[in-house]
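Down below is the structure, laid out as structure tokens.
Note that this complex is displayed minus one protein chain, with the remaining chains in position.
On to subunit A.
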Amino acid sequence: MPSIKLQSSGGEIFEVDVEIVKQSVTIKTILEDLGMNDEGDHDPVPLPNVNAAILKKVIQWCTHHEDDPPPPKVYENKEKRTDDIPVWDQEFLKVDQGTLFELNLAANYLDIKGLLDVTCKTVANMVNRKTPEEIHKTFNLKNDFTGPGREAQVQQENQRCEEK
């Protein structure tokens, strides 16, 4: 089985099956553009936006999902749901927030729809049904509506929006 070399931002090289890594549309396009589909030794494909740790996890995800059917055509007929994340992915994404966001960014950059969907859904689940205060706490965000007066003003504005 032909394999390809990927180089992370730090310079580390990973050798992966071509078929597995083609789940990334970005990499697939690079391979086609550079004519690296045929046999032979090629230079590694540089991925300056992805560090080694994340690249390793991405490869792990792609390996597990190698035999997945291709994602359906774009036309969205049904509602977007967040309760249908496969169990393996749920376990895979039980990581610290930093890693979760890095995986999200990597999936976006590498254009891996399946990984992008599950990471977005996971973050959405963390936001869902929470109040602003709870969201501050969960994501360690600063409430930059300065001062108690400003916060009250913002609350009032939103109150009026809700009443409409």
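The definition used in the following text is that contacts are C-beta pairs under 8 Å (C-beta built on N, C-alpha and C of every residue); 3 or more make two chains touch, one makes a residue touch a chain; residues count from 1.
In the analysis below, contacts and distances are computed from a predicted model.
S.K.: Assign the chain not included in the display its UniProt protein name, restricting the answer to "RCC1 domain-containing protein 1", "F-box/WD repeat-containing protein 9", "Nicolin-1" or "Dynein light chain Tctex-type 1".
M.R.: "F-box/WD repeat-containing protein 9"
S.K.: Have a look at A:V25, A:A53 or A:V127 and name the one touching the chain we're not showing.
M.R.: That would be A:V127, which touches the missing chain.
S.K.: Please identify, in ascending order, the residues of subunit A that touch the omitted chain?
M.R.: So the residues of subunit A touching the unseen chain are 75-76, 78-82, 97-98, 101-102, 104-105, 108, 116, 120-121, 123-124, 127-132, 135-136, 139-145, 154-155, 158, 161-162, 164.
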